[in-house]
Each structure stands twice: as C-alpha cells, then as structure tokens.
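First the structure, in the form of structure tokens, and then the observations on it.
As you look at this complex, bear in mind that one protein chain is not there, while each of the others sits in place.
Now for chain A:
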Amino acid sequence: MRNVRSLPSYQTYDEIRWNREREYKQAADNIKRLNDAHDRWMTETISLAVEKVEREQGRVPAPFTFVVMGSAGRREQAIWSDQDHGLIFMGSNMMYKEYFLRLGEEIREGMAAVGYPRCEGKVMASHPRWCHSAGEWKEQIDDWIQKDEWATLRHLLTFIDARALLGERMLLNRVKSYVFQQIAGNPCLLGRLAENTSRLQQATNAFGKLLTEEKGPYTGFLHIKDVGLFPYIHAMRLLAMKEGIHETSTLERMKQTAAQYPFVHAKIQPFYTLLNLRASFWEHHRTYEDVHYIPVRTLSKDRKKRIKTALQQGKQLFQQTKKVIESGEK
C-alpha cells in the first residue's frame, strides 16, 4: 500500500485512462498482474482526487483509509470492473464527514473518467452509508446487525471484502475486528449471513449441459461470475468471518482455512480454473457488461468438462460451508 503523499504521478484522469488503455493488454491474462495494475490505476486516481480536493478545500483534515470492496477488495477484478469503495476516517467531527464525502464524490467522478463505471448499488465513498469515521462505522455495523434485514446483512457482507488501498490500514483493521467480535458473540448471525447468499444459480441443466444465456446479445454465453465464482466467494467469505480472517482474496482465504477445513483444499484448483477461464477470454471483453461472459460454443469438450467439475465443486464448497456454519449454531 503506497502513501498518498508520494503520488499522483499524473496530472489528469485522462492521462491515467490512457495509461490504463496502454497497459492492460500486458496484464489481462494474469489475475495477479492485472489486479496489481488495477491497484496502481485506482491508487493514482484516488491520489489525484485527493490533490484536487485539497486544492479546493484545504488539506485532508484527518487520517483516513480508502477501501475497495467487491471484486477489487478481493483482488479478483476482470479487465473491466465497476466501482465499489468506501472511506474510514479518524475522529468524529461533522466537518470531516462533509470533507470526506466531497472527496468521495471526486473519487467517484475520477474513477468513472478512468474507466470504472459507477456502482449501481451506490457502494461508493460518495454515499453517506460508505463514508464514516471509525466510530460511526461501528455504530452502523451494530445497526445493520440489529436490523437483521436482507439488505443490511448484504451491506455487512459487502464490507467484509473491504481492503485498504490507500491511507491508514489500521482504521480498517479496527472496524473489521469489531465485526469479527460481533460474529463471535452472536452464533446466529453467521447462519443469517449464510442464508443471505444461499441462492446459487443453477450451472447445468438436468442433462448435464452448461446453462447459457437463452436470449439477448449473450445468447449461448455462460456468466461465469454468477454461475461459477460466486459460490466460492460466498463460501470463503463466510469461513473468513467465522475465523476472523482479515484477508479478502478468495484464494488467500482458501489457503488460510484449508488446514482447519480439509474440504477447502480440493477447491483451490477448480477456483483457479474458473478465474483463468475468464482471464483467457479477455480479448472478447470490451465493456464492463460483457466481462464475465464466456462463449461456451468455442470451448473444447475437455475444457467444458473441467468447467463443469469446477462449477460442481463450487456448489459443494458452499453447501459444506453452510453445514459447518449451521453446526456451529447448534
């Protein structure tokens, strides 16, 4: 994680976008390289946004950390990805909040200019729900847990994938540790969170054929994120919450829990298979809308077989995880 003061290296968002457009092809087929590059582009954008807001409104009034969530939080971004982010700052002055919300707006606009579409669900630091002091974050987490509604639990799950991209990482660690404490003290909560994500999209039909889109421009394509990646992501997020693991990457979560939960180990390779499958089609992906679609008809029989196995393994992983969580409730 770089410090905001050594950046930005660019004068405008357009320059960052041009740089991104030049660089992404070299990184597109490798998940790690690609996510390192995303981190770089996003950090540059945020730094530039900070500089702009500081010019307008004076220096940042308090230490803060800028966190990314969703696929960016998990370091699983494809070449095109939307925005999911938030802010945690120190102190509780209302003036700070106004300042950081303004910063959130500037970051939102900057990231959009660099090529990260705005989040339709408004998971962005410009929204009051995702921009708080550390103390307010804890209050909001209490509120989410107390309300115990589908939407508030979904917010909590989103937050658990938060990763500090820039600024004071310990602010995030403090809030996350608070979440883990709440989970440890509330045995039913994990079950509710498991329930929240238990709707798994069917991957194959009754005849064992991959279920692709039936209509629209993606007819015959498989949505690899909805059908394949989500069961792994949801399962490992739940185990990470259970075990108080701060790591956000699904693969890292797998590695850290495999010793304690032997069934996890066998799922690492299939998850890789799916991530690599998506990366291998990067040349077909021109926009954020099509970034998770795989043209099934172009796949060899053998590759389809491997994908089907990986899809089954993901479903199994989720079911096994759910069982572990349910047994912990008893």
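One rule holds for everything that comes next: a residue touches a chain if its C-beta (ideal position, glycine included) is under 8 Å from a C-beta of that chain, and two chains touch if they have at least 3 such contacts; residues count from 1.
Throughout what follows, contacts and distances are computed from a predicted model.
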Record-based protein name (UniProt) of the chain missing from this complex, from "Ammonium transporter", "ABC-2 type transport system ATP-binding protein", "Histidine kinase" or "phenylalanine--tRNA ligase"
"Ammonium transporter"
Which of A:60, A:211 or A:296 touches the missing chain? It is A:211
Given the contact definition stated above, which residue among A:12, A:26, A:181 or A:202 touches the chain not shown here?
A:202
Hidden-chain contact residue, picked from the options A:6, A:219 or A:327:
A:219
I need the residue numbers on chain A that touch the omitted chain, in ascending order.
202, 204-207, 209, 211, 214-220
